[in-house]
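The complex is shown incomplete by one protein chain, all other protein chains being positioned as in the whole.
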Amino acid sequence: MAPTLKTNTLAAGQLAAALLALRARTPLVHCLTNTVVAGLTANVLLAAGAAPAMTDNAAEAAGFAARAGAVLVNLGTPYADTTQAMSCAIIGAQDAGVPWVLDPVGGGALPWRTALARAWLADGRPAIVRGNASEILGLAGGAGGKGVDSTAAADDALTAAVELARRQRCVVAVSGAVDLITDGARLARMGNGSPLLTRVSGTGCALGALMAALAAVEPDALVAASAATALLTVAAERAAQHSAGPGSFAVALIDALYALQPEALAASTRFV
Amino acid sequence: MAPTLKTNTLAAGQLAAALLALRARTPLVHCLTNTVVAGLTANVLLAAGAAPAMTDNAAEAAGFAARAGAVLVNLGTPYADTTQAMSCAIIGAQDAGVPWVLDPVGGGALPWRTALARAWLADGRPAIVRGNASEILGLAGGAGGKGVDSTAAADDALTAAVELARRQRCVVAVSGAVDLITDGARLARMGNGSPLLTRVSGTGCALGALMAALAAVEPDALVAASAATALLTVAAERAAQHSAGPGSFAVALIDALYALQPEALAASTRFV
Partner (left out) sequence: MAPTLKTNTLAAGQLAAALLALRARTPLVHCLTNTVVAGLTANVLLAAGAAPAMTDNAAEAAGFAARAGAVLVNLGTPYADTTQAMSCAIIGAQDAGVPWVLDPVGGGALPWRTALARAWLADGRPAIVRGNASEILGLAGGAGGKGVDSTAAADDALTAAVELARRQRCVVAVSGAVDLITDGARLARMGNGSPLLTRVSGTGCALGALMAALAAVEPDALVAASAATALLTVAAERAAQHSAGPGSFAVALIDALYALQPEALAASTRFV
């Protein structure tokens, strides 16, 4: 499969331009996400330059999604009523042409939510699906991990990611020490980051939210997902330099997202 | 309308006395708030000197509200069951003479929650209604903003705030770069703060919680709401001096709330 993919054809300047557009437009990002990371997600979006709003009840989700710049659907802590709101938001987004991002947390490992995610993919077309290797493998039919953390390396999920991207005509992002982002024809392999990202709860979920924020301002979803990945992982490298552990790292990460300028992003992004 | 209002007649010493009472009495503040900011709200209340408790199920909310020092009802992420708990808490608080604060997050922009807030105002009388300009305008019948952030300046909402305060016989607080607080007869215009407050999720919601904490110890709700506003915004000025961005600002804000003494509050508060 790999030979048929055009690899690392994006220019860092495209990512910088997407960040510039984010800062200029402050898109409303409608997040239906889990209760563990909602606060971090909102703060990451605010620091990066987006306007987050978490409206995850069924009475309001469809109408709100239609007016948003982008929608995030994250399956970290699904409940009966919030999953109904997610279904409404997806319909509202699609009908209005608003891009939406699916983060199938626990996909594969947990049957109920995996079935929910597959049903949404059967009926709809997200701009981006983001997960770790276990989740992407699980969503595509593999066994999944032991919980919400990845037990597979990103490269293990490449074939599944490409097939999913081609079937759904969307971008699939596999997060890990190396980040893989593909639309089925192109592949970005990105190598920034810090091991401390795995010691702070919700950094993967926040990455999904950043992908939604970038998809609100950048029509090429491969560029949007890659720019979001570069933004979080380059900020993480800077934050790690000022951290004594995961507590101070999480604080410095927000500061670094706020401070990171498009030119610096372009200069630091590594395709590998 | 403005000529009929007595403007900036509060003395900073009254605000300091309210903070002193808060520290002396550690009131129980019963918070029914949104899932995004619940943690920050609890930590802001603890740092300021109150005892937070989030009991937002219908089985317990009425009885718990009746025993609290004050109740906060925040509409950031309303669900079917938590809004039922909010209705119970309002009834429990009113029957027991416990002051309650309404924070109509997204008011005007989102019809379902706006109808909920209006129904509560039709049947009950909060001590304080707090929102940004868009939310106060939206609650009073205006168009509201694009999401939960204000798209109007506080002064635009002054007429709506005064009318709402007079109709409800309560205090209405409009948060912004300038904070407006009115009971329909008096107006406090306050000018402390930092732009970083808008880059941390939940600072407005935490301000509503501080208003509840102060209302638990100070019977004049105009003084309570003004003291809470001064407490958060003066602490924000101090925190901003030790911050590299919104991450470190949020941490320093909690430290500053904890350290701020009544005399220093009085000395730093600016009526404008």
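Read from first to last, the chains carry the letters A and B; within each, the first residue is number 1.
Note that a residue touches a chain if its C-beta (ideal position, glycine included) is under 8 Å from a C-beta of that chain, and two chains touch if they have at least 3 such contacts.
Quick caveat: nothing in here was measured; it's all calculated off a predicted structure.
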Kindly state which of the options A:76, A:92 or A:126 is in contact with the chain not pictured. A:76
For the full complex, which residue in A:34, A:94 or A:233 touches the chain that was left out? A:34
For the full complex, which residue in A:8, A:84 or A:248 touches the chain that was left out? A:248
Considering the whole complex, which of B:20, B:54, B:177 or B:264 touches the chain not shown? B:54
Given B:140, B:253 or B:266, the residue that touches the chain left out of view is B:253
Considering the whole complex, not just the chains shown, which residues of chain B touch the missing one? 28, 35, 38-39, 42-43, 46-47, 51-57, 59-60, 63-64, 67-68, 81-82, 250-259
Chain not shown, touching residues in chain A: 34-37, 39-40, 76-80, 106, 110-113, 146-149, 198-202, 243-248, 250-251
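Quick note on the criterion: only the chains that are shown with their structure count from here on.
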Per the C-alpha centroid definition, the whole-Å distance linking chain A and chain B comes out as 33
